[in-house]
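With one protein chain held back, the other chains of the complex are shown just where they sit.
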Amino acid sequence: MEALRVEGLTKMFGGIFSLQDVSFTVEAGERLAIIGPNGAGKSTLFNVLAGQLPATRGRVYLFGQEITALPSHRRARLGMARSFQVSSLFFNLTVLDNVLLAIQGLRAHPFQMFHAIEAYGDMFAKARRLLSTTGLWEKRDELVRNMSHGEQRNLEIILSLASEPSILLLDEPTAGLTEAESANIFNIVNDLAIDTTTLFVAHDIDLVLSVAHRIIVLHYGITIAEGTPQEIEADSKVKEIYMGIKG
Amino acid sequence: MAYAVSQWKVFRFTPQIIVALVLVALVPMGPTYVQSLATKILIFAIFAMSLDLLMGYAGILSLGHAAFFGVGGYTAGLLAVRLGMDNLWIGLLCGVLLATLVSILFGIITLQVRGIYCILITFALGQLLHSLASKWRDITGGDYGLYGIPLPTLGFVHFEWSAASYYYLVLIAFVICFFLLYRLVKSPFGKTLQGIREGESRMAALGYNTWLFKYVAFVVAGMFAGVAGVLSAYHNGIMVPGDLAVANSGLAMLMTIAGGTGTIYGPVIGAALIIVIQYYASIVTPDRWPLILGLAFVLAIMYSRAGVGVYLYRLWKRML
Partner (left out) sequence: MNTLVLNTLNAISYAAILFLLASGFSLIFGVMGVLNLSHGALYMVGAYVGWTIAVKAGASFWLGAVAGGACAGLISLVMEAGFFRRLYKQLNEQMLLTFGFVYIIDNVARWIWGSTYKAPFTSPVLLGSMKVLGARYPTMRMVIILVGAVIAVGLWWLQDRTRAGAMIRAGMDDREIAMALGINLPVVATVIFFVGSFIAGFAGVVGAQVMGIYPEMSMAIMLLVLAVIIIGGVGSVQGTVLGALVLGAIDAFGKALFPDYAMFTVYMAMVVVLIIKPSGILGRQG
């Protein structure tokens, strides 16, 4: 079954192309990695897919339904979740509050005004389960801004998994993390979402080659290669681009 | 065992009990000006709390919040002065209704833009109403104000007001408003507003219709501001265009910031502080009051990261 289909996606800022005629499909349960040098348009692609930026041209289909013009919150309600390259957490709230907000997201509407949040016992149980996978349950009453970068990145991932999404977009989930911490991120994803369709952007080639089912390579907003990890590893165009970038 | 627990309970709620005693028993026993001052404090407390919902929780800065205060007050005043309808319940109902309608309209205009533009637009809309009140002399009395607003009748019983009895009325209104707002911010809705304040795009990615939440907060804040306006109209007996001005919004903002944003009790303490300072300033240096206000504003922003109310709260927690 086709989870995501992107047709001729183009994004321009002023007169400059950030994405040019990008097309691909993602099957349900598949892990697709988007790689490419800096400025290739990876984050832009994510922002357009997630609904934060409008596409200039092209269409996006989620499980067969066109979502090209849908605002972010509607896409979330259709099962899409994302994590941000720069941690987009609620820094002045506690860890627990962060997770509860993420869990509550899909069922929230403004007129639940008069019950205290503590009344929702099942949300608490779920928050506990989610936070325990990274050992953050003990720190649930701490303010997020007092946590280490690694802990914040872990929380970032957990927030995107809290809604049990059908499709997950991870934008540089391992940014700024050590090797051990990076591996941990994918352990969390494996624990909580092993069958979830996942798109992710990453710079660590080894990680990508080991985790992804399929890879797309972007360069200056254009898809220049697409295939399995083995195919991409052998691709001469890709080697040319990454020569000097891969350490 | 049971004795120890009940002892602990009384100890824990001591500040609330003291405040309650002062408000309910001590104030009415003092001279008239004390009740008048206390009434003014409670009215502005409601006004400032409503602004805190907007600023401290939803993260929307508004310099036009006095518009709703003024609309509420002018409506009640106009009903009483021009139409002879001085019934409290009608005044409150119509005042709050009109304030809500205006906030429904202004909310749509204001929330079209993000962040810092909001302040520009609220400023402009607030001044628009101010100018309207000033120019529409036939209806609003222009710059002389809408004067001669009588104290309201209760409808079902003939009642002679005194400073103390009107104070009790406002106290009851304040307690109700405080309770409602407190429950509101502790609810999932309140937490959602805080999430939107901290990271709107994240909230949208999590499935929240952030515009709708902000809009509801805006309208609810306008409603409560309208309540304060109605109570103020009856208390002062007059409404002036200045009640709608940016300066009045700024006053509420100062109270909120000085007392502590993002708490519901902070603005209450801020209101008490500012009104008391204003009272003494009006006796000692009436001409320099705006200067003192400005300095207080600057100091509050530079140094009270949390606000006087929050400091007091933390102090109390440490004493426990």
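Note that the chains are named A and B in the order they appear, and that numbering of residues resets to 1 at the start of each chain.
Convention: a residue touches a chain if its C-beta (ideal position, glycine included) is under 8 Å from a C-beta of that chain, and two chains touch if they have at least 3 such contacts.
The structure presented is a predicted model; accordingly, all values stated were derived computationally and were not measured.
Student: For the chain that does not appear here, which of the shown chains does it touch in the whole complex?
Tutor: In the entire complex, chains touched by the missing one are B.
Student: Which listed residue, B:V113, B:I139 or B:V284, touches the chain dropped from view?
Tutor: Checking the options B:V113, B:I139 or B:V284, the one contacting the hidden chain is B:V113.
Student: Which one, B:A66, B:I121 or B:I274, makes contact with the chain that was left out?
Tutor: Per the contact definition at the top, the residue touching the missing chain is B:I121.
Student: If the missing chain were put back, which residues of chain B would it touch?
Tutor: 61, 63, 109, 112-114, 116-117, 119-121, 123-124, 127-128, 131, 135, 245-247, 250, 253, 257, 287-288, 290-291, 293-298, 301-302
In this text, only the chains that are shown with their structure count from here on.
Student: At what distance in angstrom does the C-alpha mean of chain B lie from that of chain A?
Tutor: 42
Student: Provide the residue numbers of chain A that touch chain B in the complex, in ascending order.
Tutor: Result: residues 50-52, 71-73, 76-77, 81-82, 84, 88-93, 97, 100-102, 104-106, 108, 110-117, 120, 159-160, 162-163 of chain A touch chain B.
Student: Which part of chain B faces chain A closely enough to touch in the complex?
Tutor: 183-184, 186-189, 191-192, 194-195, 198-199, 201-210, 212-213, 216
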